[in-house]
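The complex is shown incomplete by one protein chain, all other protein chains being positioned as in the whole.
By letter and in written order, the chains are A and B; residue numbering begins at 1 in each of them.
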Amino acid sequence: MRARRSLLDLDDLSGEELTYLFERAREFDLLQSMGASHYLREEMNLPLRGVACVNMFFEQSTRTFTSFNLAELRLGADVVNLSPKDLSLATKGESDEDTAITLSAMGISVLVLRHPEAEYPRRISMVFDGHVINAGDGTHAHPTQALLDIHTLREEFGDITGRNVAIVGDILHSRVAHSLTHGLRRMGANVALVGPETFLPDSYTVAAESSNGAVTVTRDFDTIIPDVDAIVLLRIQRERFSSENHAGTIDDREYIERFQLHGKRLAKLSPDAIVMHPGPYNRGVELDDSVLSFTGWRYAKQIAHGVSVRMAVLDFLVNGIRAGVKL
Amino acid sequence: MRARRSLLDLDDLSGEELTYLFERAREFDLLQSMGASHYLREEMNLPLRGVACVNMFFEQSTRTFTSFNLAELRLGADVVNLSPKDLSLATKGESDEDTAITLSAMGISVLVLRHPEAEYPRRISMVFDGHVINAGDGTHAHPTQALLDIHTLREEFGDITGRNVAIVGDILHSRVAHSLTHGLRRMGANVALVGPETFLPDSYTVAAESSNGAVTVTRDFDTIIPDVDAIVLLRIQRERFSSENHAGTIDDREYIERFQLHGKRLAKLSPDAIVMHPGPYNRGVELDDSVLSFTGWRYAKQIAHGVSVRMAVLDFLVNGIRAGVKL
Partner (left out) sequence: MRARRSLLDLDDLSGEELTYLFERAREFDLLQSMGASHYLREEMNLPLRGVACVNMFFEQSTRTFTSFNLAELRLGADVVNLSPKDLSLATKGESDEDTAITLSAMGISVLVLRHPEAEYPRRISMVFDGHVINAGDGTHAHPTQALLDIHTLREEFGDITGRNVAIVGDILHSRVAHSLTHGLRRMGANVALVGPETFLPDSYTVAAESSNGAVTVTRDFDTIIPDVDAIVLLRIQRERFSSENHAGTIDDREYIERFQLHGKRLAKLSPDAIVMHPGPYNRGVELDDSVLSFTGWRYAKQIAHGVSVRMAVLDFLVNGIRAGVKL
């Protein structure tokens, strides 16, 4: 095991560590809900005081970028943002690995990476003498999004063993779906992957170890709705739609008819079921406006939990498991 | 009234609140003039400690952007800057309102917005559960610029009731002129709007309530110069000049002859009159170099006051009116 822990996908975390992260995230939820005056008092205990974080987002991002920034600042870190455009010009042909070696020599402890290439963060973590956090790599993984989604489910339901979660949309191309499916099964939840054929994997390989929940793949959303505890809608990228329905594209009217979550489908949900979305959502595609005013709509909770979960991850990677901080 | 106060234009502030802001700005002027060592001692009282601010400037800006950044940092806020280019790509078709909802769910308390669209900040403030500050919206308003200008006048003259202020230039297209005229009249000053016909409003509607000062519209700069206490020069955008004098454009030589402030016009000012400019100024257009060395030139004061006024606005919106902090 490496001396410095990274978070590249959920496999990097043991079950015990996952549980710790969710409990720590709850502490940060509380701390943040107590507002500004509290930070004042706790300032001398900021867990990342003096720790330097660099955020390198090679794909554009508003919410994940802002969320990591805020998490780092709230923990007292020194934060430097390197923008993708500046980087491409500034590294002057230097390999990505050499840039990472340079940043760790500089004393940067944490590198948060988003990149269109799958496994880019893993490649960098091989040479970076510090903590790498994957903030989304191609269609591969987005572990902090999965953590915040599971944290949201746990805050709603407590233990999620045996709970049924439907993930709806472009499963095949979604790093969110990949990481979340993996995490839900480890926590004992059952997952239904729902979408048109083009968007679904041919089959789903079930790993033998440490996966307790079942996985179903289905194109029939309406049949499963009454049985689910939670629906996770995925963003449908409009460039995937085509009126001519080429391979890899789908018809938008058909998609909306079969998979859009709207008032009629909401009405079939069980009373305590919730709806989630990683954002940004397309009104009129994967959901209509009735979802946004639905009492079980948890988008805002997810966003808030995103900051707390990232604070928990940062604190855990840098400081390890610690006795509950008096908040 | 909304639970969270915003500053969209000067109408959002009562007379009492205006006075409070100017007094608080004076405290911050003093604090800043005392330099770095003082921050040390006061650190535990930073009024925005733990408060997250996001600056979103959809129009480029050096001075307003830097000024807000500095004000936020000096108050101890956690600051995230989202650049317009990144945003346009990153929101992936998400509506501006949905982005704002997301940012407030994340725990962002203050959103500072500059945007080419008039009333954009108001539109966002309808959905953002926090404080919105208008840092300039189209040709509509620029309230913190008006506040810093009035603060500069008050530091010079004390009570500005009955003082005569000439605003010179492209009144019609200037958000600075709109906000400042409004603010000056509320504080009891008389305003002369000066410029070529193309740049002047056809008429000026005088609001009945809480406007004490008079407004004059004139094309004759030279006649009023001896009577003014202050001249506010506006930036003349060169793209508005045309040798063929199309509608909406003016002739530059004629403009310079009739409205440029230069040595001869300075000589006609009363001894204690001052000259201001929101910046950036065009040497050789609205002013010549003699203005820059004029003893009554208050540009540097305005810039310094800009930071203090913005600190006062941020503190007021977040913390309300407070008993004078011992500085």
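One rule holds for everything that comes next: contacts are C-beta pairs under 8 Å (C-beta built on N, C-alpha and C of every residue); 3 or more make two chains touch, one makes a residue touch a chain.
Since the model is a prediction, treat every value here as computed from it, not as a measurement.
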Of A:A52, A:A141 or A:I160, the residue in touch with the unshown chain: A:A52
Option touching the unshown chain, where A:E94, A:E254 or A:D272 are the choices: A:E94
Residue among B:G35, B:G158 or B:P271 touching the omitted chain: B:G35
Contact footprint on chain B, counting only the chain that is left out: 32, 35-40, 43, 60-63, 65-67, 69-70, 73-74, 83, 85, 235, 237-238, 279-283, 299-301, 303-304, 306-307
Touch list for chain A against the chain that is not drawn: 44, 46, 48-52, 54, 78-80, 82-83, 85-87, 89-95, 98-99, 101-103, 105-109, 318
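As a working rule, only the chains that are shown with their structure count from here on.
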Approximate Å spacing (C-alpha centroids) for the pair chain A, chain B: 41
